[in-house]
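For this depiction, one protein chain was excluded, whereas all remaining protein chains were kept in their positions.
Letters A and B mark the chains as written, and numbering starts fresh at 1 in each.
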Amino acid sequence: MTSAQEITPPMLARTLHEFEDCCDLVHRVMPGHGIDLLYFGNLISGDRLNRDLLSLIETSDQEQLDRFFRQSQFVRMTDSKELVLGILAGHAAFFYKGAAYTVDVAGDEGRSVTPSEVETTITGPHDAFTEQASVSLAMIRKRIKSPHLKVIRLSVGEVTKADVFVLYIKDIANMDYVNELKKRIADIEVDAVLDTNMLIQLIDDNAYALFPQMLTSERPDAIASKLVAGRVVGMMDGSPTAFSIPASFVEFFSSSDDYYMRWLIGSSTRILRFIALFITVIFTALYVSVTTYHYEMIPQNLILTLAESRSRVPFPPVYEALIMELTIELLREAGARLPSKIGQTIGIVGGIVIGQAAVQAGLTSNILIIAVASSTIASFVIPNYTMSASIRLIRFGLILLAGLWGNMGLAMGLAAVIIHLCGMTSFGSSYVTPLAPNQPAEWKDVFIRAPFSKLKYRPTQQRTKNRLRSQMKR
Amino acid sequence: MNVNGNGIITEKLSSFHLSVLVFMTQFGVVIFALPQMLSKTFGTNGWVMLPAYGIMVILNLLLVGAVYRLGNGRSIFAILEQAIPRVLLMPLYLFLVAVWAMLGCLVAKQYVLIFQMIAFPTTNPMLFKLVMDMLLIWLMLKGLYNISKAATLFFWFSVWMILLVFFFYGEFKFSRLTPFILKGGEGGLRDYVGIFAAFLGYELSILTFQYTDAKTKFLRSTIYGSLLTTVFYTYICFVAFGFFSFQQLNKMLYPILDLMAFIRFPFIERLENLFYGFFLFTVLLTVVMYLWSAKEACQRIVPKIKEGVLAPAIVLTAYVMAFFPETLSEVQAWLQVFSELECIIAMGLPMLLLLVLGLTRKKASGT
């Protein structure tokens, strides 16, 4: 006790000094009991503080108080740095008889659980993560009722000190990935990390790569399925998005819906998405290449229609295509930044007015409009927004190359994309699994969605020791 | 924070990857001219000679496999340098570098020149080759494991084209094949070797020793890869022989180009230049393997120079060399010479290694 007494007054003083000029800090003194109380009024729930603590303290005598502070909700603090962090995290600090205790009385401020707006599904659960990691964590815990689900807390940002949680299922996840992820998060040296999407860019393998190397999702069911498959999940307080590692390119083309629909429908949808990928990447570029260089590829019945619609256009096909693609991108960006009610107007103005007028004014051929529109629509079929944005970007490169060298340019562009993909890794594992390394057995959960009875094994990319889904081996 | 490329776990080539790598290195632009080469050299039903070539390739691969087995999977440079002083090896290395780098750049130039003939009559072909070389350097620097990954992806992206051969069944006639086997051909030894050049590429597997382990099943995988090449070549040439008449084949320089031009879909036709574009994938792989091999050998001559400098240096030198043969026929003449040299390497190098291995073993058991 004596040693504590020596420490405490300087600790209170130091803490108060640390929070100098913080007008939102509340310093309450209860002289009758010899207690000093420190907390941020906006961070804590006043209700909890009054009901659970203050009302009890006020009615108790000295002896009861001593016993009271020995309860487990009071964490005894010896380090003033930790104390400061505790107060910042929404704890109330009690200074009693020379010792310092903190109690978690953080308030549940934040929006309530709402349906996901980015990744909507038709069937299946509709809830999405919120900015509060505690709520999001609870959503995962509710889905995976297993003591094997481990949660590690880390913090990032030299200034912001955001909580980052690493989740994995023990005995399913490979600890190499867990440790590597922990290490990379701990090694981040940056002042502020404000969102998961920012975080993953700080820890990915190839910082200059075009494609996202970690799968992000705000759907708890999707993330739970990643965990069960043996992936390691990261979450961040303050961001409604979680991410899972390791990721592969094809993983971005599956959606939770595929598993909720019957397998034939789920499979068709998957195939549809790969067709969409093909259309998005190739279609406009092929139009440019064919109309600029390879006119002989156009069938007899189509050539006149094409030539007729092209004959009014004053620009070469590359410029025509680039202008239209640019317009569509402008519309998309404008639509994304505006409130949804105005967004609809943008759609009408863009789609009908500009599209129709551009053809009538002879600025573009109507076949190009079809090409551009269908490849844009196709790009939105890809469920992951980051991936679909990356792919849309590739399209511009391919259009340029096709305008430059026709099919040769197109082939070179595709080769460059493939080379780029092959060089990419996600936490050291190949980004293009299960194509390379070739795992044909896994294609049935990648290019189609086979019936559940056929999906017996977890993907090899996770390097789990529990390959068989139906059993758990320690 | 960055594990760029090699990741947490370094991986060895899997068996499938090695097969695909061998296949993609072998399969190349030669296929476009192969039916004509066969009909001129061997005469009617020249395609039946392709399996014979395939067997020769397998025999050669058995030699390579023997080196692998006896050398316990050590790199061939290690085997050589253990027995022969480095100074003596220098000329050999230089020879290897020169042949491999030249072969690589000639194959690329040939591809580009044919494309120029189809669609870009006045564009400078060296411009195409420049961009192609950029891709090659990029791919080369990613290392063999990633090259093999790229090979697998390129393989899946181009292998479906074989299905298009079904288009020709309507016009295919067995009676056009004629019952005569290898009649009316007038090829000499150089022509035989010229056709063998279509199979070259398998010999580079000799450099992949240290990227393999027991699971790779080196010999089996390389043989599978070369078998796949033989099957594809034979099938395509067989169809070409039944599609075109024999004397017609003799007159066509690139029968497969005509074959592809025959394909017609309701929404697109004359697919030869699109598919020829996709052939870039297999050509890239062939070339990158030759250049990569040249780089590996060159690394032994100048071990101090970094890979990132060496690779562009080799590609640049090869690029400059590629300016010399200007026309398609010149390129073909050069290719003929270099593939003859490469045939010698393919047979000679494993034999030399076996000799060295035999001697060192004897020495080891003698002492």
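As a working rule, a residue touches a chain if its C-beta (ideal position, glycine included) is under 8 Å from a C-beta of that chain, and two chains touch if they have at least 3 such contacts.
What we mean here is this: contacts and distances are computed from a predicted model.
Engineer: Tell me the UniProt protein name of the chain this structure doesn't show, selecting from "Sulfate-binding protein", "Serine/threonine protein kinase", "Ger(X)C family spore germination protein" or "ABC transporter permease".
Structural biologist: "Ger(X)C family spore germination protein"
Engineer: Based on the whole complex, identify which of A:Phe40, A:Tyr293, A:Phe427 or A:Phe447 touches the chain you can't see.
Structural biologist: Considering all chains, including the one not shown, the answer is A:Tyr293.
Engineer: Tell me which of A:Gly234, A:Gly355, A:Gly423 or A:Pro437 is the one touching the absent chain.
Structural biologist: Selected residue, touching the omitted chain: A:Gly423.
Engineer: Check the options B:Trp138, B:Trp156 or B:Tyr192 and report the residue that touches the missing chain.
Structural biologist: B:Trp138
Engineer: At which residues does subunit A meet the chain that is not included here?
Structural biologist: Touch set of subunit A with respect to the missing chain: 206-209, 291-296, 298, 300, 303-304, 306-308, 310-313, 316-317, 400, 404-405, 416, 423.
Engineer: Considering the whole complex rather than only what is displayed, give the residues of subunit B touching the chain that is not shown.
Structural biologist: Interface residues of subunit B facing the absent chain: 4, 44, 117-124, 127, 130-131, 134, 137-138, 141, 171, 175-176, 178-180, 183-184, 244-248, 250-251, 257-258, 261-262, 264, 269-270, 308.
Note that in this section only the chains that are shown with their structure count from here on.
Engineer: Which subunit B residues qualify as touching subunit A in the complex?
Structural biologist: Subunit B reaches subunit A through residues 1-9, 11, 14, 16-17, 20, 115, 119-120, 123, 128, 131-132, 135, 138-139, 142, 146-154, 156-157, 264-271, 273-274, 276-278, 280-281, 284.
Engineer: So in the complex, the part of subunit A that touches subunit B is made up of which residues?
Structural biologist: My answer: residues 176, 180, 184, 187-188, 202-203, 205-207, 293-294, 296-299, 302, 405-408, 410-412, 414-416, 418-419, 421-423, 425, 427-430, 432, 435-438.
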